[in-house]
Each structure stands twice: as structure tokens, then as C-alpha cells.
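Removed: one protein chain of the complex. Kept in place: all other protein chains.
Moving on to subunit A:
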Amino acid sequence: WGGDGVWPTHTACRKEGLEVLYQSCDPVQDFGLSIDQCSKHIQPKVRIRFGIILREDIRELYLDIALMSKGASVLNYSFPICEVDLPKFSFCGRKKGEQIYYAGPVNNPGFEIYEGKYQILLELYNEKRATVACANATVICS
């Protein structure tokens, strides 16, 4: 817990004119994230590594993404990551207090990042709408 009530800013990747910084916006905890294949030309199925100690059970898990550029909202997206019936990922159903370490691909299409600075707000929450993880990410492409 940062001394002034704010978590430190971490670097998820920095390479070839692309820099991804993030900061936890969950008042309860910080978490670790790194992105392999850091490049302006995002490949499909980027591999990430993500580590966290759960503060909530995640029988169900949902992700909200909000992309902003120059203060204006560009994209809002919400989708389920874990569902009760035949869960998709091996970490689904994990318990409060359990540690998760995920190293694997993200189901993203390939695309090009245009020059600029982008803010991304990511929030993971469970079936009780309790925040599991929250991040304010900044993508700087030059």
C-alpha cells in the first residue's frame, strides 16, 4: 500500500516505441502484470502473465474495459471470463485467499496501435459485483 494511498505505477512492457504502464485502482491490493511481445503491431493472442492474490471467490468473473483517448471515451466493452457452466479457464472457481498466476494468451485480434497516448480502465469483478482487480493503464505509442 503506497504511503499516500496510491499504488505505485508498474511497467507492463516497454519496447520499440510502445510503453504500457499500469496502476492498480483497487484500494485493497496491487497486482502484477506483464505483456510478452511488446510491439506496435499487436499480434493475435498476445501472451500475458498475471499474478494476484484473490480477495473474492471467482465462481463467475467478468471484465469491463474502457478505452479513452484525449479524455474522450472511445470504446467500452464487457464480457464474461468465467461462467458457472463448463468454465473456460483453469483459474475459474478459485477461492478468496488463493493465489492466481496466469501465463497464457489473451483472446485478442491482431491490430496496429496508432501513435498517441491512451488510457485504459480495466476492471475484473465477480458475481456479487465485488471488484477482483482494477487497473488504470496508460499506453504510450511513439
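Operating definition for what follows: a contact is a pair of C-beta atoms (placed from the backbone, for glycine too) under 8 Å apart; a residue touches a chain by one contact, two chains touch by 3 or more; residues count from 1.
Here, contacts and distances are computed from a predicted model.
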Hidden chain of the complex, named as in its UniProt record, picked from "Protein-serine/threonine kinase", "DNA replication complex GINS protein PSF1", "NOP2 nucleolar protein" or "Toll-like receptor 4": "Toll-like receptor 4"
Residue of A:14, A:41 or A:88 in touch with the missing chain, whole complex considered: A:88
Residue, one of A:9, A:37 or A:99, that touches the chain absent here: A:99
Missing-chain contacts mapped onto subunit A: 28, 53, 55, 85-92, 94-99, 102, 104-105
